[in-house]
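With one protein chain held back, the other chains of the complex are shown just where they sit.
And then chain A:
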Amino acid sequence: MAQLLNSSFTPTTSSLRRLHHSPTQTTPKSTRIQAKIREIFMPALSSTMTEGKIVSWIKSEGDKLSKGESVVVVESDKADMDVETFYDGYLAAIMVEEGGVAAVGSAIALLAETPDEIAQAVSKAKDQSSPAAPSQSSSAAPSSPPVEPKIPDLVPVASVTKTAPVQVSSTHPASDGGKRVVASPYAKKLAKELNVDLSGVVGSGPMGRIVAKDVEAAAVAIAVAVAEPSKPGSAPPVVELGSVVPFTTMQGAVSRNMVESLGVPTFRVGYSITTDALDALYKKIKPKGVTMTALLAKATALALAKHPVINSSCRDGKSFTYNSNINVAVAVAIDGGLITPVLQNADKVDIYSLSRKWKELVDKARAKQLQPQEYNTGTFTLSNLGMFGVDRFDAILPPGTVSSNTQSCKMNIFLYQFVTMFVQGAIMAVGASEPTVVATKDGRIGMKTQMQVNVTADHRVIYGADLAQFLQTLAQIIEDPKDLTF
């Protein structure tokens, strides 16, 4: 008996009702809901009608309906018509709002038999409409064609709109400190269509009002953010296996530039550097806000100062370009993307200022507020994967070309990664600093903390010996780090 009740094939209300009175009632709730909550379908008002637009709801949610009463006005390809209900009951939930379009045969509302069931119907409506939320057409009918999304990447947007990275409150002078959103009529319309929350959009129109292009830019930013893989450390993104997912704009740009990088003749030189002294120094000055990244950048900059050729680059294939400043770019993984905030004049700025600067840059990077000169003026790049336990790896020297098709995407700084970076001669991959058993020159075996660095360089300007000498200098500085704190 119970088994029979659990079956989803119990079809009629009457039999269920009778069973409810039995003391050993085990009817699952869901079965009951389906029996008493009816769907109101988009009717076919003409032989050629495939979908209908809801002109207006004559009844609103919670209204009592009696059989034959007009509930909704539907616009077909021919005319507007009132649609009547075939049952008595209560209009529990409207699933397609006024102005929405639904395929013929798909559910547009739910009808509950009694007022008690309205709440259940509402939750049912939510279940049903959520997968199709952006398209407004109900998912109930298998034939319902999805309304084409405005932006190809935007399909999953509805679920992520609230987490959209579009930040900073509107700065309109009349916005009462951000309480009021001032947006032009078309901007408001677009925002509704593209599912963009205006309160998070920065206006670029007169007096800081939000205009259409701001909304469009925000929608693109959301689309890109959606396409981004999730943050490192968080759960890996759910990818549908067996599917082909096209590149986002950013991924496309990276792909192009990586292929282009093959046009640069690079070679790699590695070196193991003992970091015991550096670690000791770090421990000592850490309370003063000094970070390891700043220390490494500082050491690299000091070494670069002694070997200007490593800080040079080849822009035209015919000449050396010796950069006047030593700007150390440090790659940072952020939101699954990659950005290279630049510590400018790292050789000249003292370690404490450099650390403060670094903190500021990282904060800005995470808030996606880095200015172009803060991430694209590096003359040498540091890439550190040591925190993941990686002991050695090598980096690809980015070609440093500007790709024009990504420039329109002002909102997303990720797109500039590998794209508008300064042309550089070399990039250094830094591995983890690990305790290592080493044989010392005095013939003894000891334990030292070592890290491996691996420099990728453009052989057109940088030769093996240059790189070797640079690494030797760097090792000396790190192994005897007193110069770092001068």
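Criterion: a contact is a pair of C-beta atoms (placed from the backbone, for glycine too) under 8 Å apart; a residue touches a chain by one contact, two chains touch by 3 or more; residues count from 1.
Note that in this section contacts and distances are computed from a predicted model.
Only one of "glutathione transferase", "Aminoacyl tRNA synthase complex-interacting multifunctional protein 2", "Dihydrolipoyl dehydrogenase" or "HSC20 protein" fits the UniProt record of the hidden chain, and that name is "Dihydrolipoyl dehydrogenase".
Of the candidate positions A:182, A:222 or A:281, contact with the unshown chain belongs to A:182. Of the candidate positions A:43, A:105 or A:205, contact with the unshown chain belongs to A:205. In the full complex, chain A touches the hidden chain at residues 77-79, 99, 172, 174, 182, 184-186, 188-189, 205-207, 209, 211-212.
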